[in-house]
Structure formats: structure tokens, C-alpha cells
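Let me begin by handing over the structure; questions about it come next.
Every protein chain except one is present and positioned as in the full complex.
Going by the order they are written in, the chains are A, B and C; count residues from 1 in each one.
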Amino acid sequence: MDLKQMYREIVNEHNLHPTHKYDLEQPTVVLRGVNPSCGDDISLQLKIEDGMITDGSFNGSGCAISQASADMMLDLIIGKSEEEAQKMGDIFLRMIKGEATEEEIESLDEAAALQNVSHMPARVKCVQLGWRTMGEIMKEDQASHADGSHHED
Amino acid sequence: MDLKQMYREIVNEHNLHPTHKYDLEQPTVVLRGVNPSCGDDISLQLKIEDGMITDGSFNGSGCAISQASADMMLDLIIGKSEEEAQKMGDIFLRMIKGEATEEEIESLDEAAALQNVSHMPARVKCVQLGWRTMGEIMKEDQASHADGSHHED
Amino acid sequence: MNEYKQDFPILRDPNYIYFDNAATTQRPRQVLDAVEHFYQTENANPLRGLYEWSVRATDAYEGAREKTAKFIGARKASEIVFTRNATESLNLVAYSWGRTFVREGDEIVVSVSEHHSNILPWQMVAKETGAKLVWLECEADGSYKMEEIENKITDRTRVVAIAEVSNVLGQPKPIREIAAAAHRHGAIIVVDGAQSAPHRRVDVTDMDADFFVFSGHKLLAPMGIGVLYGKAELLEAMPPFLTGGEMIEYVTREDATYAEVPHKFEAGTVNAAGAVGLAAAIDYVGQVGFDFISEQEEKLTALLMEELGKIPHITVYGSKDPADHCGIVTFNVDGCHPHDVASILDADHICIRAGHHCAQPLLQYMKVSATCRASMYFYNTEDEVYRFTASLAKVREELGYGS
Partner (left out) sequence: MNEYKQDFPILRDPNYIYFDNAATTQRPRQVLDAVEHFYQTENANPLRGLYEWSVRATDAYEGAREKTAKFIGARKASEIVFTRNATESLNLVAYSWGRTFVREGDEIVVSVSEHHSNILPWQMVAKETGAKLVWLECEADGSYKMEEIENKITDRTRVVAIAEVSNVLGQPKPIREIAAAAHRHGAIIVVDGAQSAPHRRVDVTDMDADFFVFSGHKLLAPMGIGVLYGKAELLEAMPPFLTGGEMIEYVTREDATYAEVPHKFEAGTVNAAGAVGLAAAIDYVGQVGFDFISEQEEKLTALLMEELGKIPHITVYGSKDPADHCGIVTFNVDGCHPHDVASILDADHICIRAGHHCAQPLLQYMKVSATCRASMYFYNTEDEVYRFTASLAKVREELGYGS
């Protein structure tokens, strides 16, 4: 898929008419993600209950790729377990580095189309923004859980 | 004249059997000249009486070119007036810069053979050492005379 | 077709439109050949050599210094220090002159449209010495009023750090007048010529700059060679910056005495091949001539601004006068992030820049987080301008807007 096609077929729709761009009523966790050099700036808002992502949204501003990528990510991870979301995030980031398998990439559905961006170093940070922010949330969340369970021992 | 010829025909003789390399009995002025990067280090010793260079010598160490050039210079300037010596120094330095006329160069006798060195930037400082030191002596000498005459006004 | 384009191997492919010349220019065959010739016939470590190649390398290097001095109107070749780029030149001034001669309570006047390279080194000097940064504010079109200049430059001012031409808006400043104001108050002026030297005749003596810097790579020369001009008496009074080989006279275990200016500031093996490339670039620019360069840039800028005016939803920043742009046109497309605009244009093989252009304080002042920038040089053509604007006119549609 060439770049213009990628915009036309996927990015524009998610950028101009995002499903998940609004402030969540009662998120359990909110994290801000920023790309200083581009000015991309989003807040990722998730509701995590018993290890499940039951709802999620994002808000903020940035280029079409950062916005669309965050919106597509939320399509994928809402309703999934934290573990599954993390695994997807891992696949996505590896896809952008050009290190994921065909099969893994297919598992990302629509977001697979963003692999084009792996050839555009200046856009890599944009396409990663939502995913990296999600990854950080998961990491912190697990750290606090791990902490918790240790205390119980 | 090629470089080996220059050494053979002029430089070696003045370097190995210099006429003027010794300490003068009663110099009226002594100035040290140094090329830090090569380690050339000479002291130029002149006896100046009534504006005439009546005797002169040098001592110290350095490469053959610095030594020979100083020796040849003394050949030329002993018995000359300060003004004449300064003029010769000026011609010599311009010759090394490639800026002197044929006629001027001829006036330097044997020292004219050193013009070869103008093409060897690393040796330029060596060949100039004696002459620049002489020039500084003349400048200082004149400055003190000028000073003196001002006082008399 | 522009006759000069043929000299630039990379530009021979007609599919590409290179409009990022303010970031770096392309190099003509003549410059690449000069560098090759150096490496193939006289490559050696210059300055200390006692053999033919080293002598020739020294001549080539010092010849480049002479040529550079003449190019910018310096009185003596020894007033030219070779560096890596304009950024290093500015850091050299800040570290060496700034840390030595700026005192607590002094003011450093910096214009709001400076490139980061002429801001950050002065923030460092201010922090280390206790001096204060004072900002020259520009008008909406990016110009500076003499009134603002006269107000901000006072007896407290020690340094005025200012670009002759802004890399975002392309607007030249009245450097001669600013220098006069600085000197009236006993301050020095550091002129960033990164965007002026490639485009206009520079005369550092006439403008009375104390320091003047530029980069070779923005002027057809190879990457890795930059220039610092400094007035002889200033350079002589300054301590060295980088220290090491080639810049000393004596070294003892405890101390060192330094070589004469300009070698005092050129530590380590010099980039002789880079200097040779710069000399060839200066020759090339000399052959093209600044008359032609300005004429061509102005013609292209006028055309570009006219064509942009025909496309809806486009905002062009800076002066309305094409002569005030040095070939630089900065703009935005409504609703479209500059990075997306650049990516779409890239799909049409058009090279422009998008982002903050290393001038965040100016963009903060303009209240935009990023812009697009097309910057042209004498080898660009009207045809390229038409193709560029035709492509740009489709960007909003490509980004999903009903055009």
C-alpha cells in the first residue's frame, strides 16, 4: 500500500472521525504522551477492571498519524485483557521496527496498514505515541500489582 | 636549484662550518629567536655603532637551514648600515613569501639560493629565524632612537 | 530548465523537487571533484608536513582560508577559523569569548527569531556568568523595528546575538544599523550568517560584525566544514576553546602556550578536504553570481507566493514582499498537520521541511506548533514551483477534506 493510499483508506477516517476521541467518564488511569519534536500531545484514558480493559479513550492534538494510530489501538484493546493488550503493543512496536512476522502483523487487523510508517523515521514517533503510552500504563500497573502481591506474601 | 643541490652547494657549508657562530666579545645588542615547533633556538649578537653594524655573530642550535640562513645573513649585514640591513631583511622575507623581484633577489647574493624554501611551509620559519630576529633588533633600536629624538625636541 | 541544475548529479533526476535548501543544499560536480582531487593527489595531514603532499595540503587548506576571507570581506585570512558548522562556530564564541568577557549583570540581547544554535549557547553563558538574556521582539511579519532595537540594546548590553536572515521567515535584518547600536553601547555583535552567506553578498567589514558564522553545507560545500569570522583583536584576546594537537607552541607537563590565531582555535587534525570543498563552492557561487542568485530566488518566491495565493486554506507567514524571503516560504494548510503535509508531498517526490525549524521561541511567539517550509535556491525552476503548488493544492483532499 502506498502512502497516499494509507492515508485515504485508513488514516484519514480515524483522524477526522475518530471513534474514541473524547474524555472518558471515569477512567481508572490516565497518562499523557508527548512527542516534543512534532508537538503531538495526547492523553490516553483507560478503565481497567480485574485485569480487563473495559473502556478507553484518548484526547489531545497531533498529526493525523498519531491520532489515527491511537484510535485504531483503542479499537483493538478495548475488551481485551491487559496481557493481550500488552502483547499487541509489543507486536505493533516490533512491526514498526520491521521485526514482526507476517502472522503477527495480520493479528493487528487494520492497524497492520500502519507498517508503511516503519520506513519514515520522522513519523515513527507519531505512529508509536498511543502504543508507547499504553505500554507505560501497563508497565506501571503491573509494577503496582507486583508490589501489592509481594506485600501479601 | 633543487633541494639537495641547495643543501650541498650552500646550506651544508654554512651549517657545518659557520663563519659567524660564536659568542661576540662586546655586543651592543643580543636577542633570542625561537621556533617553538621545530626547537630552533638562536641568540643573535650585534655590535652597532653610529648606525653601522660593525660586527655580529649568532649561537644556539637548530636545523641546518636555520643555522645556515643566520650565518649567510651575517655575511651580508656586517659592515652595512642599519638601514641597509633592514632593507635586505625586508627583501629576504618578501623573497620567501614569493613577493620579491628578480633584481631584489640577486642583491642577496648567496642567500638568494634559499628562495627554494618558500615552497616548504614547514621550513619557512627556519629560514626566517635569523632575519626576523635581526628585524626585531632594528625595530627596537629605531624605536629607542625615535624616543630619544622626541625627548630632544 | 535551469542550466546550473546539470552540475548537480542528484538533481538530474527530474522526478524530485528539492525545496529544502535552507536545511542543506546539494553539491555541484565541481565541489565533489575538488574534494576527490584533493584525496587523489595531495592528501596528507597539513600544517606540520615536511613533504610535498603535506605542503600541498597545507597550501590547499590555507588557500581555502584566503578565499573564504575574501568571500565575506574579512581584512585578513587569519580572521577565519574553520569549524564543523555554524553551530560549532557559535559555541566557540560563547565558550571562549562569552565565558571570559561576559560578567554578572551584563545583558545578552537575542532576537526571538533566532535558530536554537544562536540561543542555547547564550543561555549557557547566561547561566555560567550570571548575565541576563534580553529578547528582541519582532512584528507580526517577522521584521524588527529600529525602536525595539534601540530600546533593548543599552549600556548593560554586552553581546547582541542575531541572525542576518531568519531560517523560518527568510527576512533580512538591518545588521549594519544593529551593529552600530551595539557598538555605541560598547557591546559586540555576533552575526549568524547561516542563511545569508549562501544568498546575499556578505561584507563583514562593511556591516562591522565582531563575529560572523556560517555553514559550508548550506552553501554547496560538503558537510563537516563551517566558518567563524572574528575581528583579529577579539580572536587574539580570547582563550582557546578546544585544545590538543596543532594549536600549541610549547607544552610542558603543567601548561601550554598556544599557536597564533587562527590555529589557536583549530585543535586536532583539520578537515582540509572539507575546506577545499568549501573553496570550490565559493568559486562556484562566484561564477553564478549573487545577482543571478537573488534574481532567481526572488522570481521563484514571487511565483510561489502568487500560486499559493490561489490555493484555498493556505496561510503564508512573514513579509508580503518576495524580495524579503531569501527563497524561504513558510506556510500552513488549514486543518492539516505539517508533518502530514510533508508526507503527502513526499509521495510526489517533493522535499520540504515541516516542524519547528529549530526556532521554537519564534513558533511559540507565532502561536503555531509547527509549519511547512519550502526553501529554494538558484538551481530551482519555475516548473518546479508549478508542480509543487499543483501537488500542494491536492493535499487537503488527500488528507480527507472535501478539498
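The rule we apply is simple: contacts are C-beta pairs under 8 Å (C-beta built on N, C-alpha and C of every residue); 3 or more make two chains touch, one makes a residue touch a chain.
Not measured: the values here are computed from a predicted model.
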{"item": "Residue of C:2, C:30 or C:43 in touch with the missing chain, whole complex considered", "value": "C:43"}
{"item": "Option touching the unshown chain, where C:3, C:147 or C:254 are the choices", "value": "C:254"}
{"item": "Of C:152, C:173 or C:353, the one touching the omitted chain in the full complex", "value": "C:353"}
{"item": "Absent-chain contact - pick from C:67, C:199 or C:217", "value": "C:217"}
{"item": "Where the missing chain touches chain A, by residue", "value": "36-37, 119-123"}
{"item": "Residues of chain B (touch criterion as defined above) contacting the omitted chain", "value": "2-4, 7-8, 12-13, 15-16, 37-39, 62-65, 120, 122-123, 126"}
{"item": "Chain C residues touching the omitted chain (full complex)", "value": "9-10, 16, 18, 20, 23-24, 26-27, 32, 35-36, 39-45, 48-54, 84-88, 90-91, 95, 112, 115-121, 123-124, 133, 135, 215, 217, 222-226, 242-246, 248, 250-256, 267-274, 339, 342-343, 345-346, 349-355, 358, 360-361, 364"}
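FYI, only the chains that are shown with their structure count from here on.
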{"item": "Between A-C and B-C, the pair with more C-beta contacts", "value": "A-C"}
{"item": "Gap in Å, rounded to a whole number, between the CA centres of chain B and chain A", "value": "80"}
{"item": "Centre distance in Å when chain B and chain C are each reduced to the mean of their C-alpha atoms", "value": "46"}
{"item": "Mean-CA-position distance for chain C and chain A (Å)", "value": "40"}
{"item": "Multi-chain contact sites of chain B, meaning residues that touch two or more partners", "value": "none"}
{"item": "Sequence positions of chain C contacting 2 or more other chains", "value": "none"}
